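Every protein chain except one is present and positioned as in the full complex.
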Amino acid sequence: MTAANVNPAEIRTPEQEADYTEQLLRLADTPVRRCIQCGRCTGACPMAKHMDLVPNRLVWELKNGRASVVLAARSPWDCLSCFACETRCPRGISPAACMEAARLMAIRPAGAPVLTAEEVAALDPEMPQQGIVAAYRKFSK
Amino acid sequence: MQKIGVFVCWCGSNIAATVDVARVVAAAREVSGVVYAADYPYMCSEQGQDLVARAVREHGLNRLVVCACSPRMHEKTFRACAERNGINPYQVEIANIREQCAWILKDKDEATAKAIVLMKAAVAKALLDEPLAPGESPVTKRALVIGGGIAGIETALDIAEAGYPVDIVEKEPSIGGKMAQLDKTFPTLDCSACILTPKMVDAAQHPNIRILSYSEVEAVRGFVGQFEVDIRRKARSVRADLCSGCGICAAKCPSRQADSEFDAGLRKRGAIYIPFAQAIPKVPVIDRTQCLKFRTGKCGVCSVVCPNHCIDYEQKDEILTERYGVIVLATGFELLDLKRFGELGWGRSKDVITSLQLERLTNAGGPTEGRLVCPSTGREPKRVVLVSCVGSRDTTDRGKTYCSKICCMYNAKHAMYIREKYPDTDVTVFYIDVRTPGKGFDEFQRRAVEEYGVHYIRGLVGKVDVHRDGTLHLTAGDLNSGRQIEMEPDLIVLAAAVTPSPDARRIAGLVTASIDNDGFYVEAHPKLRPVESPTAGIFLSGMCQGPKDIPETVAQAGAAAVKAIGLLAKDKLLANPCTARCDEQRCSGCEICVQVCPYGAITAEDKTVVTLEGVRETRPVAVVNEALCQGCGACSAACPSGAMDLKGFTNREILAEVDALCW
Partner (left out) sequence: MTIYNYYPGCTLSTKAKKLDRTARRCAEKLGFPLVELPEWQCCGAVYPQAPDAVGERLAAVRALAAARDNGGVLVALCSACYHVLKRVNDDMANVSSIRDTVNGYLDLERPYAGETKVSHYLEVLRDTVGWKRLASLVTHPLTGQRVGGYYGCLLLRPGRVMALDDPEAPVILEEFLRALGAEAVLYDERNECCGSYLSVTQPTYCREMTDRILRSAADAGAEWLVTACPLCAYNLVHQRGREQQVGVVYFTELLAQALGLTEGGDAQ
């Protein structure tokens, strides 16, 4: 698994931060401003203990315009899109959609997909098609 | 001959910054009927009103148009000013050039043009204004308080002390409300019952107070000063006049299925029961849905054991009809039903409880005699978790958008007294923010942390697992460390959002009080009239108006009492003269007005009238009871023949305003 194609280290100026944040917010399409930082998403997330940037912090950084922090995080690649965060959020926000936005920013630019055909070829033959398609959608363009 | 004076207020810069007041004055001087126009920085000030008085004297004015703020603010002020200067107060018109003009527009030309049009409309109406005189109505010098919790008790005591009789209607078998269920109170940690019980006794013994427990308000007629109320006195199945409150019946009752409401479901009660030891009145009641006698016809144990022969299975509900001058709503609150918060273990483990249940578990009169235990095992918990904001500050369909206000403080209270009594028990509070505005409140919460070693973790619980052996496991966000944490508490206490009593909505309908989207009663003005409902003669006391703690509730209860006393002290009330009037000649007797009138103020009666064609005939026509009419205008809008009109807002006047606006 490779990191994001948008190199967060290249986000240097406040203008770039603002531009990437805007793109992320457009992709996430969820009302992050409503967030009151209650942390239920992080409490609900089955993968949070493995995440470097837990869901509530990812929403927080996005809300505060720090795209570089969001795009440098590994957590979007750990997210399961199980929507526990979204269902339990008391403010109607979808942290899962923020995770997806970060993934899309990384995989959409043409070039190296995050999940390659070789990696898929090495899979367990019993793996259902559904799993392969899902992983491809999440991790590749 | 109408001589109109136009007075344009700057309202400091509120109006003058956006509206060119000099141009409004100049435009007013051009309007036919206007003999005087002037502007002033604060027309409502004493100097401003002097300016009006001088103009009336010097120019012989007989109608006033004031271009200023909303009539809700100062219509009264200028009507009084007019009256002092010999002008009928109903010949004063207010053009709202602040809220409806200066505050909502940015462009000065546009705002000025609009202010001029609004002024012209007001002048057009003023030209047609007839002098009106308010009628008088008597005041019944008795108050009704709906709800017998601390709010209702306090209001009733204050009114009774002022010398007026008060009835408290309480739907439960005893007064006392939620405060009676609490163990201790913040921020002093004094015992709740110790400070409430004397108040309950005072109320019971006060010669001016009558307690109608186990009763509900069923219908309300009339209006301020003369409410007529039907009160359903539910059948207790026990004769209160004979009962000594010995409690033998409750002790011997073989039915033990029902959850005790008072102990928040942590204990069972009999079908015949006294809700708690200090209940007032201390008269049991039979819950007929549970009683074997009522369900199967067999049993009758209570009747056998009662030494005074008080049990009366035949007792029927009775309707008591009383007249009151004022009604105080003190219907209190409930906790949000947590059935949709299954992820927090609610409904899956007995050891996941609400804060109110915790109060019962720590109370000496509670099911464990004050020993804090896990309900599933009966063992003392070693790790307790308190969770804030369960359903509060929640904008989704399972919660409430508001802050419930009391939870931060009672969580600190609970944490502190658990640590005090059980020093080996670890207490963790999960929270979003700690909100402690109030005298001594923040110091109290800090004591919980600094002296009692309570752990406060910023973050909420996301999931609770209940293992087969009953042990609990939770995951939560820990925001300060930026990670997820896990804990295995023995007891989880959920601070459920407070909600208005489900009865509040029904009662609001009965007394035409307004309620907000959450079901709390709306006050007449959020800052300046916080204890009055917009409906005259209806006052608000306690949680029914919004979340508040005990000191605030008591303060508001007192304030509501003062407002009620102010009304009861009057012998007569002036009635609004802007009531509906029926032109009997035009009235066709269709009775549409009777159907649309929300106050039941219109009836159809047979009358002999001379028709427009000059024929004398007897037929039904609409008759308005001016005492009941609130001047809403529904009838005049609905009347197909144009017979109904509203004094002070006649069809001619309204059309003249519209003409002026459109011209």
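All chains are identified by letter, namely A and B, in their written order; residue positions are counted from 1 within each chain.
We take it that a residue touches a chain if its C-beta (ideal position, glycine included) is under 8 Å from a C-beta of that chain, and two chains touch if they have at least 3 such contacts.
Here the structure is a predicted model, which means the values were calculated and not measured.
Asker: Considering the complete complex, identify which of B:P138, B:G342 or B:P551 is in touch with the unshown chain.
Answerer: Once the missing chain is taken into account, the touching residue is B:G342.
Asker: Residues on subunit B that touch the omitted chain in the whole complex?
Answerer: Where subunit B meets the chain not shown: residues 339-343, 347-348, 396-397, 463, 465-468.
Asker: So that we can see where the missing chain sits, which residues of subunit A does it touch?
Answerer: So the residues of subunit A touching the unseen chain are 1, 26-29, 46-47, 50, 77-78, 80-84, 86-88, 94, 96-97, 100-101, 104, 115, 119-120, 123-124, 126-135, 137-139.
Here is the rule we go by: only the chains that are shown with their structure count from here on.
Asker: What does subunit B use to touch subunit A in their complex?
Answerer: The contact residues of subunit B facing subunit A are 343, 389, 393-396, 399, 432-433, 458-463, 474-479, 482-484, 486.
Asker: In their shared complex, at which residues does subunit A touch subunit B?
Answerer: 34, 36-45, 48-49, 53-54, 56-57, 84, 88-92
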